[in-house]
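All protein chains but one are shown at their positions in the complex.
We just call them A and B in the order they show up, numbering each chain from 1.
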Amino acid sequence: MSFSLHGPGLWYATRATGLVTLLLLTGSVLLGVLTAGRFASERWPRFLTVGLHRNLSLMAVAFLALHVGTTVVDTYTSIPLTAAFIPFSSSYKTIWLSLGAVACDLLLALVITSLVRNRLGHRTWRRVHWIAYACWPVALAHGLGIGTDRSTIWVFALTVCCVAMVAAAATWRFVTGARAGAR
Amino acid sequence: MRHQLRVNPIACTGHGMCAELLPEIIKLDPWGYPILAAPDVPRHLLEHARRAVDACPTLALLMDEVSSKHR
Partner (left out) sequence: MTAIAVSPGRAPGVRLPRLLAGISSYQPTGLVGHEQMYGPVPLPSRPAGRRRPGRSRAGGLVDLVDRSGLTGRGGAGYPTGKKMRSVIAVPGRAVVVANGCEGEPASAKDRLLLTRLPHLVLDGITLAAQAVAADEAYLVVHGREADLLASLEDAIMEREMLGIDPVPIILAGVPNRYVSSEQSAIVQYLNGGPGRPTFSPPRPHERGVKGRPTLVNNVETLAHLALIARYGDRWFRAIGQPSAPGSTLVTVSGAVARPGVYEIEMGTPIGQVVMLAGGPSERLQALLIGGYFGGWLPAEVAWQVPMTHAGLRAAGGAMGAGMVIALPDTACPLAETARVISYLAEESADQCGPCMFGLPALADVLIDLAYQGGRSRAVDQIGSLIPLIEKRGACRHPDGATQLVRSMLRAFPGDADWHDQQGPCYGVRRPPLLPVPPDDEREWGWT
């Protein structure tokens, strides 16, 4: 398959990078929960959890950039770059694409505030970081709704796994967090 | 130019990453909170100290630059 701005090559790339972004985000959410839960074992120190969480998040941003890039450059659908950040700015599958834009904005907020955490102060950073629990489901909805790979068995199975893990992690986080109480 | 570490005990919630990343200076008490053996950071540990400060989830580990004239 030769590369061209026309034809299915870029479309595959968009779908692939989108899926990888979702997987990386899932990994990041799980590691975030493990950080808050102070997970550690003999072979797995805590700084590894937080370090991986950071790296996976940054990789997710990188793959998101590729995902957005391949989408915009693809001449099959005329989706402008602004549609990646501003909801309702494309006529192609407007609702689902807008969800993607929202997820993208939320992710950028999370990552940028984390990069300048030292200047922001812990309390502000923490309040913003809770939107991670909004970002992931919105990204997932975008992926499911945009509809291209819903019917593929292995993609579906992968998605179900991601949902199950994040749901379990989030539940555990909120249950133990509520018990620990406000300090 | 000396560098000194200190802990904000209110912000610290005992994650313990600092002790993992800088065991030469930071040990954990029986409840998981950091004890600094000495506040001064020797030159060869400066990078590790910076990494430990960066890794703290609650920004409780602080490093100050202290000019040699003071104390």
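List of remarks:
In the analysis below, a residue touches a chain if its C-beta (ideal position, glycine included) is under 8 Å from a C-beta of that chain, and two chains touch if they have at least 3 such contacts.
Computed from a predicted structure; not experimentally measured.
Within the entire complex, contacts from the absent chain reach the displayed chains B. Touching residues on chain B toward the chain that is not drawn are 8-14, 29-33, 35.
Please note the rule applied: only the chains that are shown with their structure count from here on.
Chain geometry summary: the mean Cα position of chain A and that of chain B are 33 Å apart. Contacts from chain A toward chain B in the complex involve residues 35-36, 38, 40, 45-47, 50-51, 117-118, 121-122, 125, 183. On chain B, the positions that touch chain A within their shared complex are 11, 13-17, 20-21, 54-55, 57-59.
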